[in-house]
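Every protein chain except one is present and positioned as in the full complex.
Up next, chain A:
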Amino acid sequence: MDLVTPGFGLIFWQAVTFLIVLFLLSKFAWKPIMNALSEREASIENALSAAEKAKLEIQGLKAENEKLLAEARLERDRILKEASDAGNALIETARNKANEEGTRMVQQARESIENEKRAAIAEVKNMAAALSIDIAERILRKELADPSAQQTLAQDYISAVTLN
């Protein structure tokens, strides 16, 4: 029975001592320890969230870069396409122009050849006429040296002319 009968002395000392311990440890041990722990946890929390934020920022930057890069790529493709288009158009117009010019020149040449030809033919005709007249003159001169011949000719002409 002695075992389960609390003794007064021990109750007294235990109560007094425990309360003193509780007070002193609360003030000088638990409070600073708990504060230090929560402070440290808060700082770890902050560091972690800052790291997370930095990670997100970096991801954002990366995405931004990717976007810029993609945009730049698109721009480049667009510029290249435009340039090639412009080049093609240029070539096309140049070709057309050249073709036109060629056609025009050919036409001009043809026309000038035609003119030359015409002029040449006219000249040949004139020359042929002059030559014919000259020849005819010479022949006539020779033929009509003899007055009988002149007579005959005149007779011929006269006979050819039929008086109506």
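One rule holds for everything that comes next: a contact is a pair of C-beta atoms (placed from the backbone, for glycine too) under 8 Å apart; a residue touches a chain by one contact, two chains touch by 3 or more; residues count from 1.
Heads up, the rule we're going with is that contacts and distances are computed from a predicted model.
S.K.: Would you kindly match the missing chain to its UniProt protein name, picking from "C4-dicarboxylate transporter/malic acid transport protein", "Lipoprotein", "Chemotaxis protein CheW" or "ATP synthase subunit a"?
M.R.: The missing chain's protein name, per its UniProt entry, is "ATP synthase subunit a".
S.K.: May I ask you to list the residues on chain A that touch the chain which is not drawn?
M.R.: Residues in contact with the chain left out: 2-15, 17-18, 20-22, 24-26, 28-34, 36-37, 39-40, 43.
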